[in-house]
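For this view, one protein chain was removed and the others were kept in their places.
Labels A and B are assigned to the chains in the order they are written; within every chain, residues are numbered from 1.
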Amino acid sequence: MAKTGNIIRKKSTKTYVFSYALIVGFWAVVQIMGHMGLLSSKMLGLLIPICAYAIMAVSLNLVVGFLGELSLGHAAFMLSGATAGVVFYNGAGLNMPQVPRVIITLIIGAAAAGLFGVIVGVPVLRFSGDYLAIVTLAFCQILKNVLSTTYLGVDSKGVHLALEQSSFRLEPGAKPLIKGAQPISGINKISPDMMISFTVGIVLLLLTVTFVLNLMNSRAGRAITAIRDDEIAAKSIGINLTRYKLMAFISSAVFAGLAGVIYVLNLSTLDFKKYDYNLSINVLVMVVLGGMGNVPGSIIAAALLTLLPELLRDFSQYRMFIYSIVLIVIMLFNQAPVFVQLRQRLAAKLRGNRQMPEETVETADAGYFEAKKSGKEEE
Amino acid sequence: MALLEVTNLGISFGGLQAVSGFRLSVDSGHLYGLIGPNGAGKTTAFNMLTGMYEPDEGKIILDGVDITGKSPEFISKAGIARTFQNIRLFKRMSVLDNVKVGMHNKVPYGMWHGVLRDGVFRAKEKEMDQRAMNLLEVFGIADKAGHVASQLPYGEQRKLEICRALASEPKLLLLDEPAAGMNPNETIELRETVRKVRDDFGIAILLIEHDMKFVMGICEEITVLEYGKIIAHGDPETVSNDPRVIAAYLGGDDD
Partner (left out) sequence: MGELLKVENLNVYYGSIHAIKDLSLTVNEGEIVTMIGANGAGKTTTMHAISGLLKPRSGSITYDGHLISRMDAYKIVTLGLAQCPEGRRVFSGLTVHENLELGAYSRKDSKAAVEDDFNMVFELLPRLKERRNQLAGTLSGGEQQMLAMGRALMSKPRMLLLDEPSMGLSPLLVKEIFRTIKRVNENGVTVLLVEQNAKMALNIANRGYVIETGSITMEGKASDLADDPKVKQAYLGGAA
């Protein structure tokens, strides 16, 4: 009896070990290469984006992979975290020592994204499927457009907020924090040393991964996956659907907020226009590519898809073409029945044919067809 | 007083009266059958008892608590668990996790205990693992605990669904066509399992089933529905000899 419990635990332990090894390994390799001077400035510039996108993908996986709901608004949470963070960073936090300044910025970014998650989540989670996708997408566009017409600044008379330039007046000398559609620029980096900033990114990624894995391997996580697999059964067992859907949605938003903060602090500018559905879809592609509910997969896919366009820069006009081909090939390898069977056979051979395959695709597993002996509900 | 007391329950969908005047009285520890032609409203009755549908009229009292029109969550906590006609397992989760989800409200702990993996988390998880394995043991599928639920053969999926329902420690278990798609021998085995569940767990069981050997061999009391109305009620002997039941449901004895 203890044995079977152990098999399951072993499987989740494997995921933990693999995820941590992946992240720490990545960090170590970068440190070594950095000290040997093997990283170009272009590569150095990608380190934080890789961390940020990995956090985005892992957190979106919570909603798409584990909860099974399609959200196309993940960029909005990133943007809300980034904006709130930068407003503090360049405003009240401007003259603080750097360490508490960054920490508070991160907290504010996460909180703002979480709050936006609540505002969006409560009305939106009544929908599911295509409807949820469209509504989240709409929220994403709304936030981007509203921020593009927002003017915010502080002077000796207090805080000024306007939605039109004409009604926005600051005392001479006071610096506006948000200037409508103009990108916010002049954001200091976390640290002039890229390796320190990168370490902050890695720590945040570790935090995200730990949170997501721990959550999913606990009571709340089981409730979330149960809802994904069968809402009606989950309801009948006494699971509060709204509560757990919101839990997944808001947690996911909080981490997207963190990702937003480190991303803009690294980039030094915040251009609202960049945070549209394209970005949401890019993150979604990472999740799908890495595998639904597969945390290390999300990290690998995020790193790969962030690096790939840069690595392909030499091919100039063929860049996006090759990028798309690579996407299709990976997707085929992950999902096409021929490849899946091939992988399963290989895995079975490796295991010496003793066990049932751990991975089974729905269309090709024995339980599936035999389990289809289900009449429709009577009424 | 009976464990479950249902009076004058009715519901209609778009003007069509699906169930009306439904009443039921199930004592604790009893095995009770609900039979009737396809489309008679049996599953609809189950859906009202479990809070999936809100009845238009009538009352459902479970162990002294009025659960009429309450949410499935409330009713699950109050002590009713069910299985489904077309098995509804959490297909991509492990067998063990399916049962542990069933304990959702029985062994609760907050989200942060799980995220921080503290002592509470470890103690509760250990308790759940143990209880779940014991349940799986009873049904003889403990060795499959690590499998993905959809990998189980059909008969074991039915068993797992019952396990999951029992994990919430219900006072009343509703089984919707538990023997559907089983051959006669598997049905006999299932009959023993159901009886064992009643005896070991001391709970009442209300079941919908078309396999008459199964129903007659196990139920102590039977209610027959046709077109949403009760047409007969009593012990298996009485019901199976009732001319209206024979005409509407059993058919002539020509096989």
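The rule is short, and it goes like this: contacts are C-beta pairs under 8 Å (C-beta built on N, C-alpha and C of every residue); 3 or more make two chains touch, one makes a residue touch a chain.
This is a predicted model, so every value here is computed, not measured.
Considering B:Leu34, B:Leu49 or B:Ala180, the position touching the chain not shown turns out to be B:Ala180 (whole complex).
Residues of chain A in touch with the missing chain: 341, 344-345, 347-348, 353, 356-357, 360, 364-366, 369-370, 372-376, 378.
Although one chain is not shown, part of chain B still touches it, namely residues 35-39, 85-86, 153-155, 177, 180-188, 210, 212-213, 217, 248-251, 254-255.
We adopt the following convention: only the chains that are shown with their structure count from here on.
Chain centres here are Cα averages; for chain A and chain B they lie 40 Å apart.
Looking at the complex, you find that chain A touches chain B at residues 1, 4-5, 7-8, 11, 211, 214-215, 217-223, 225-226, 228-230, 232-240, 247, 356, 358, 360, 362, 365-368, 370-371, 373-379. Taken together, the chain B residues at the contact with chain A in this complex read 18, 38-39, 41-44, 50, 52, 72-73, 75-77, 81-82, 84-94, 96-97, 100-102, 104-105, 107-109, 111, 113-117, 121, 124-125, 129, 133, 137, 142-154, 157, 164, 168, 177, 180-181.
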